[in-house]
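This report refers to the structure that appears directly beneath it.
Here the complex is missing a single protein chain, while all its other protein chains stay put.
== chain A ==
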Amino acid sequence: MSIDCLVLGAGQEVGKSCVVVTIGGKRVMFDCGMHMGHHDSQRYPDFARILAAAPGATDFTSAISCVVITHFHLDHIGALPYFTEVCGYHGPIYMTYPTKALAPLMLEDYRKVMVDHRGEEEQYSYEDIDRCMKKVIPLDLKQTIQVDKDLVIRAYYAGHVLGAAMIYAKVGDAAMVYTGDYNMTPDRHLGAAQIDHLKLDLLITESTYAKTVRDSKHAREREFLKAVHKCVSGGGKVLIPAFALGRAQELCILLDDYWERMNLKIPIYFSAGLTIQANMYYKMLIGWTSQKIKDSYTVHNPFEFKHVCDFQRSFINDPEPCVLFATPGMISGGFSLEVFKRWAPSEKNLVTLPGYCVAGTIGHKLMSGKATRIDLDKETRIDVRCQIHQLSFSPHTDSKGIMDLTEFLSPSHVILVHGEKPQMAFLKDRIESELGMPCFYPANNETVSIPTAQNLKISATEKFITNCSTAQARDSPRKSNLICGNHLSGANGDEKLAEGILLMEKCKAPKILCEDELLQFLGTEGHSVQFEPLLRSRIGEAETGIVDDLASE
């Protein structure tokens, strides 16, 4: 028996995560993402290969038992409406409650940007998204779902973003975990990934930061707070361009808490729109956040920020210091760009940038060097004199975290996806040398086949069991002197092996039995061969002892 793992996306790259795993005859698709960097056919996973890998299946519905989506990021869910509505998959789709709630927002937002702003051809319509989401079956954490007679899946908390999950799948004795994106260190609003000790044949893990070991989040937080505090106490304004979900809430909790402790009165603003709506979702889905928030929300919902107020457009030119969260995150347009244009020329102001900005955005230009002048278009030119602070918050686990999770789960095999090739090679070596597990990092459209262990149920005869226990009882008094002896490290190392004969017959359950039972079973008599060793010894007793022993065998 084996597990076949076909990597359709995110093999040796980041983007369009999609892995199809065939396990005990069942085919499960983990994630169905799109690649943000491509605008051609490479944008989606090559679904046709699924049919090729499944001889006998005519359409996707029959080829695939189920689709499981780990979280709502587009590189994990972006191709789903295309797959279901255009390719015609009608089987079950699983995702967690928050993912189901937030995914349509993300998909629709993206579709609008693509079609309305960039004028691209529509891949799927609003109705497609709607129809697709109706097929989704929501999952809860640690809820075991019997997809069909053999296939069982279960979701575990993964951190990363609201509703992110790691998926455990099991068919018969073969079991595996697909992690999706996860975070092993908690942040202000999400907890750390959590999973049980499972017996696994395969672990498919992300490896975004395969080589990086991040320092403590405290240092990052401290620097961020210091920069913000310094700016506002100097009378400056702070612009925090952020995506609506995740970082904005994280930073806001951080600031709100700091404001409370330091008793600051400077207003924190949220630009209207998606962020407010997202905050509402967070308030509702409080059970999926970190322990701290779950603990405190009975008294005070941490997403009802005490110091946060709505932003009015007229506030932009107010002279007082303030902190403003504005979308989109990389200052690629919209409101954050509008504010940036006004605030950038003053040295007193501060702009904090997210850890990663796509090339071509203003955020990227600011990060790539101390830009003093940015030409927006032919007529507009911005003088940038404000301070720039780069945030290094990331919701992905680092190399240490991947190693920790792998060590904890101790699977038989590891497959790395969602990372860059050189780093993955480095991590593969580490896993193989330090943890002694075979590790693979297939490229896109490659298949890895790994063997699985099969457990065999055997029954034992009564006599065998009696023999074993008497042997143990006879031996135990020998290892003594526990109280006074100091040298008895061997006392525990008594790997008591029982000897017996495994009997496997056709059409019958395998059985383990004793030596003499076998004779009985076979209906033959035993022959004994005696040896007579000649030992030169003056101690008669010892000699007889050995001879007795041999004779008894």
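FYI, contacts are C-beta pairs under 8 Å (C-beta built on N, C-alpha and C of every residue); 3 or more make two chains touch, one makes a residue touch a chain; residues count from 1.
The criterion applied here is as follows: contacts and distances are computed from a predicted model.
Enquirer: Looking at UniProt, which of "Integrator complex subunit 4", "Glutamyl-tRNA(Gln) amidotransferase subunit B, mitochondrial", "Vacuolar protein-sorting-associated protein 36" or "Large ribosomal subunit protein mL43" names the chain we cannot see?
Expert: Of "Integrator complex subunit 4", "Glutamyl-tRNA(Gln) amidotransferase subunit B, mitochondrial", "Vacuolar protein-sorting-associated protein 36" or "Large ribosomal subunit protein mL43", the absent chain's UniProt record names it "Integrator complex subunit 4".
Enquirer: With the full complex in mind, choose from A:181, A:221 or A:517 the residue touching the hidden chain.
Expert: A:221
Enquirer: Tell me which of A:148, A:260, A:347 or A:462 is the one touching the absent chain.
Expert: Considering the complete complex, A:260 is the one touching the chain left out.
Enquirer: Could you tell which one of A:115, A:141 or A:192 touches the chain left off the display?
Expert: Checking each option in A:115, A:141 or A:192, the one touching the absent chain turns out to be A:192.
Enquirer: Which of A:51, A:388 or A:435 sits in contact with the chain that's absent?
Expert: Touches the omitted chain: A:435.
Enquirer: Determine and list the chain A residues touching the chain excluded from the picture.
Expert: These residues of chain A touch the chain that is not shown: 185-186, 188, 191-192, 194-199, 213-219, 221-222, 225, 257, 260-263, 290-292, 398, 400, 403-404, 407-408, 410, 434-436, 472, 476-489, 491-493, 541-542, 545, 549.
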